[in-house]
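All protein chains but one are shown in place.
Moving on, here comes subunit A:
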C-alpha cells in the first residue's frame, strides 16, 4: 500500500509561509493521485479542471493549514469538494447510501450459505501472474470505469491509495458502515471479474 510522504513540520511551515518551491513540491508529489481521485467522479477533462481549481483553493488556504490531518488528506478533501460542486452544477449528486443490490458474488452461494461455485485457483506467479497479462489489465480498467461512482471512489481511496477509514468517512461525510458496504461491493465485482477471466481467458 502506498505510504504518504511525511509532512515534516519544516515542510509544512515553508508551505504556510508561502514558499513557492515547497508548493511546487506539493503539486509534484500529489497531483497524479488527486487526479485519479477526481476521475472516479468526473470525465478526464472535468477532473483536470477540478484538480487545477483545487490547487488554487489549496494555495489560498495553505497559510491556515493547521496540520491536524495529513496534507494528502487535506488536499483530497478539497478535490472531492470541487468535484462534487462540479457535479452539482451539472445537476448531479453522488449518493453514498448503498442501494439494496446484492454483491457480485451473491449468485455463487447456495441458499444454505455454502459455496455453490467456489473460487478457482488463480495463477499468481510466473508470466501469467495477475495483471502481468495485458488483457486482464485492460479488462480490469474497463470494470473500474464501469463501476458505480460511489463504489469506485471508496475503492480508490482505500485500496488504491491506502487511506484510513476514519479519514474517508470524515471527508465524504458518510458512516463507516456505508463505506464498508460500498467497498465490499467494489471488491466483489473485481474478484468476480478476475475469477471469470482465470476460467475463460475473457473479460
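Note that a contact is a pair of C-beta atoms (placed from the backbone, for glycine too) under 8 Å apart; a residue touches a chain by one contact, two chains touch by 3 or more; residues count from 1.
Keep this in mind: contacts and distances are computed from a predicted model.
J.: Identify the UniProt protein name of the omitted chain, choosing among "Dehydrogenase", "ABC-2 type transport system ATP-binding protein", "RimK family alpha-L-glutamate ligase" or "Putative zinc-finger domain-containing protein".
T.: In UniProt, the chain excluded from the picture bears the name "Putative zinc-finger domain-containing protein".
J.: Which residue from A:18, A:44 or A:201 sits in contact with the chain not drawn here?
T.: In the full complex, the listed residue that touches the missing chain is A:18.
J.: If the hidden chain were put back, which of A:12, A:140 or A:169 would touch it?
T.: Selected residue, touching the omitted chain: A:140.
J.: At which residues does subunit A meet the chain that is not included here?
T.: Given the touch definition above, subunit A has residues 2, 18, 20, 23-24, 27-29, 31-33, 35-36, 52, 55-56, 59-60, 105, 109, 112-115, 118-119, 121-122, 124, 130-131, 137, 140-141, 158-161, 165, 180, 183-184, 187, 190-191, 194-195 touching the missing chain.
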